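As you look at this complex, bear in mind that one protein chain is not there, while each of the others sits in place.
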Amino acid sequence: MNLLSIFVLIPLLMMLGLWISRNLAQVRTVMVVGASALLISAITLTVCYLQARSAGATEEMLFRADIIWYAPLNIAYSVGVDGISVAMLLLSGIIVFTGTFASWRLKPLTKEYFLWFTLLSAGVFGFFISIDMFTMYLFYEVALIPMYLLIGVWGSGRKEYAAMKLTLMLMGASAILLCGILGIYFCSGATSMNILNIAHAHNIAVSQQLIWFPMTFVGFGVLGALFPFHTWSPDGHASAPTAVSMLHAGVLMKLGGYGCFRIAMFLMPQAANQLGWIFLILTTISVVYGALSACVQTDLKYINAYSSVSHCGLVLFAILMINQTATTGAILQMLSHGLMTALFFALIGMIYGRTHTRDTRELSGLMRIMPFLGVGYVIAGLANLGLPGFSGFIAEMTIFVGSFQHFDTFHRTITIIACTSIVITAVYILRLVGKILYGVCTNEHHLKLTDATWDERVAVIVLIVCVAGLGMAPLWISNMISNSVVPIVSNLTLMH
Amino acid sequence: MEITIFIILLPLLSFVFLGLAGKWLSHRAAGLFGTAVLGVVTILSYYTAYTYFTAPRLADGTFATLVPYNFQWLPLFLGAMKFNLGVLLDPISVMMLIVISTVSLMVHIYSFGYMHGERGFQRYYAFLSLFTMSMLGLVVATNIFQMYLFWELVGVSSYLLIGFYFTKAPAVAASKKAFIVTRFADLGFLIGILIYGFYVGTFDFVGPNTSAAVGGAKMIPLALGLMFIGGAGKSAMFPLHIWLPDAMEGPTPVSALIHAATMVVAGVYLVARMFPLFIAFAPNVLHIVAYVAAFTAFYAAAVAIAQTDIKRVLAFSTISQIGFMLVALGVCTSVEPEAGGLGYMAAMFHLFTHAMFKACLFLCAGCIIEQVHSNEMEMMGGMRKYMPITHIAFLFSCLAISGIPPFSGFFSKDEILSACFAFNPIMGWIMTAIAAMTAFYMFRLYYGIFWGKENIEHHTAHKPHEAPATMTIPLIILSVITFFFGWTVSFGHFISPNGKSFDSHLETSVAITSVVIAVLSILIARTMYRNEKQVLADSLQKRFKGLWTAAHHRFYIDEVYQFVTHRIIFGCVSRPIAWFDRHVVDGFFNFLAWSTNALSYQIRGFQSGEIQQYTYVFLIGTLLLILLLIL
Partner (left out) sequence: MISIICYLIVSTIMLCAGIYGFFTRHNLLAMLISVELMLNATDINFAVFNRLLYPNGQEGYFFALFSIAISAAETAIAIAIMINIYRNIRSIQVDKINKMKW
């Protein structure tokens, strides 16, 4: 059996286990065992991958397997990973693991919640291991649908509205995406849905690319919070339960960037070069606009959601720069943002679970009351504003240095504009930290609140360790990603 | 020199240990641990300096530049452009090691007494270790990007330490302000680095004669100018100085370490580090630095005269003195110390002496504030009776900063003035005048605290007495350094713009003028502020009321910033954007949803739910189909 199929199999087994489990303890056992198994498999995969590479494996994708499941359209269950997918799988493993602990005490309907949660993670893992466009799309949809129920049933605030909006916008985008995928399939000669085959055939006419590239890019871009299609993100994140926000902002939004890069740009290099500037402008707007919007929000989750718009904008920004450094930076930023934002949402969820408000105007002086969560929040904030030693710094610096290497003045100018976001980020993060954590607590109901429980501590500590570990020793992961970026970027630059 | 890595790793270790385990340590254990680690770091620094400066010079008379460590930290896949971390030893970085470890050790010892019994004592020591690590990492940077990395880290340590008393609103506001202002300046630094990297093709510090530097010559002035914006932010140059006076909300030893002796001179160090490039490619940018610094020095001195909070006086005095250092660098026109390059050595010299006496001043201020429980001068007066050691240490440092021989400040300031006169006599006279202002406001402070009108009521209530030994010993050590350093060490022997040894000598005319003017200023301050009744001072204050008020409010620069950030950035940019997002962008999608809904309502009438209506339609349809088939 293929190593990669484990990532789909484990969630399915977990769902089976959840289905037959009878009480809360059993549900939790199944979740912890399953999530740990996923995390361990992800780490094992990383180690195996690095070993295979250092042993001299030169194929673009390793651990390949193909099973045709719909022959008339050449749709196959094809799996394979390169450094980028390995990094993403690792990220997903970490987030699912910590998400389990972050929703440890969730009520009601815990079992059903975890069922959908697991289905969502199955979709995510399946997406990252697939290299067949249609199977990828299928897993994408699998990841999308549970979101509706998770937000609609277990959310807070205007949850029905948010769930509906999120699902409809993402569904709309995936409809466009499906057109794009079918367009690619038929224009490339309708012989294979496999990304590698299409990319190496180079037989999509440029005129066709110009039609399908925007469709595919926007289709995935909506998920990556591309301006002006980002508005599902603040509402969706604000209403979703903690672990769903974590998984959504941490991993699901990365599907967008990953898809843009792996499908839209890889398969249609000429169009990417020709139309890149339009999307570059949009992403630059995303970066600055998201950061500026975050400055005046008063809901903790809205602040973080707009911050995600800004940071995910940077991902798309960097991949459009089409060079090795910037693209590596983009993947690093996906990882780093995934971890940081998951940490943020976890902490916000924990604070909200205690104070029952996320309005920054009603919170103050929480540091004295819940020191563990307070310190965690400060660390998350500092990581978010790109402090050296945390993952944000390495990702942003790689992106900025890489983007600034572009020969075109236009690209360098917008790089400088995008750079300003790091100052704005500092403004809203520090205002927020100063407002809710520092000072004296003015609300007497908050004085009796307790600090984090052990399960919450596990989630927070694991995430902080990952953020700091990535930020302090970026060499190995950066190299792993970069080696896999090379074939895609060279495909793009060759076709210029 | 492999041992130098421990100079950085040990404080890091101490930070991690105290940060994680601090909760379970007693105050005493945490403090001792932090101080002991720093003691080792100091010994290592001195050992490094000793071995470095006693090693034989190279054939051309310079000290060898050693790079014991330089490893790739973040791969950038851009050939020569690497993001490395390492250790670079050259005369200025070794000198900075001495300055930082000495002052930091003094502050560690002093904090033992000053922070005694404070909540969060362990956290305090953890942050001090973090700061020391970052600052040491900054000065030994092997490339500009490493410098930026540690530059951000010192910024955040400063943020954490200013906001140490995080339940106090002013401290929180000050920490936020400090971080945001410097961060804004760092944007300039970052862009400068990007431009430098792009045009020069490396992030390393290149010599002016290398092909890389010559290749990027066109854009180097821009890059250096942008980098200086970063330096100006950290070194509190006008108009980015606003954070420094507020940063005094932090614990006083922190002000001594970060906001007087070490971090705020990072900008000076940056300019000194890039000095060869400045001279070779961007002399005009260097002179702009000098003008900005001269204006800042004047502005800060003017404001310092009108402050009543003793820490703020010292803060503005720091700004002013950093201005002196940057002026000294800015007036350089060549790398030859005899022909226009004297300022480089003067700036480094002043950096060293200033670090010692300004740290001493702040630590004295800390002793006084702890006894009086206030920062305001009017709560003090006549303190000499209660705190003799502090009094003497403060007096020594005041004499040093005023430029009175034989204190160290005299020698360094004299070199700066000589360099200014060599550049342009007007500049020389301006700086002499500012030096006179310095002497005046420092002695105003001195007489205000230790002489003048005693606040008897307040003193009987608090019963001030001399600080404990942990606090006085650092004062004594720093005073001794201040007293001896200037005339025992030939600074030019170690540090000079071209690396070769040279003997700096006192420019007699400059020295005499500056000393005479300084003594005059001190005498004026003495007549105005020494006595119980300060008739002259009060009448002057009345006569120039508007000017005094403006200076007291720091010429309203903070208000301008407040207006720009809150009204313009938040009010006119952020809020409209947030509104636009909610109502226009989001409104569009809501409109799409709404219009779909509305359309559905319109066509739902077809589905009446009456079965017989459906069968009519069915029947008619069937008949029509049959008709069609038949015809």
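Which chain is which? They are A and B, in the order written, and residues in each are numbered from 1.
By definition in this document, contacts are C-beta pairs under 8 Å (C-beta built on N, C-alpha and C of every residue); 3 or more make two chains touch, one makes a residue touch a chain.
Worth saying up front: this structure is predicted, and the values here are computed from it rather than measured.
Participant: Considering the complete complex, which visible chains touch the unshown chain?
Facilitator: The chain that is not shown touches these displayed chains: B.
Participant: Which residue, B:484, B:544, B:588 or B:616, contacts the hidden chain when the whole complex is considered?
Facilitator: Missing-chain contact among the listed residues: B:616.
Participant: Take the complete complex as the reference. Which residues in subunit B touch the chain that isn't displayed?
Facilitator: Counting only subunit B, the missing chain is touched by 609-612, 615-616, 619.
Please note the rule applied: only the chains that are shown with their structure count from here on.
Participant: Using the touch rule from the top, collect the residues of subunit A that touch subunit B in their complex.
Facilitator: Residues of subunit A touching subunit B: 164-165, 168-169, 227-228, 230-232, 235, 289, 292-293, 295-297, 324-325, 328, 365, 367-368, 382, 385-389, 393-394, 397-398, 400-402, 404-405, 412, 415-416, 419-420, 422-423, 426-427, 430-431, 434, 437-440, 474-475, 478-479, 482.
Participant: Mind pulling up the subunit B residues that touch subunit A in the complex?
Facilitator: Touch residues, subunit B against subunit A: 72-78, 81, 83, 145, 149-150, 152-153, 156, 159, 163, 166-169, 172-173, 175-176, 179-180, 183-184, 187, 190-191, 194-195, 197-198, 569-570, 573-575, 577-578, 581, 585-586, 588-590, 593.
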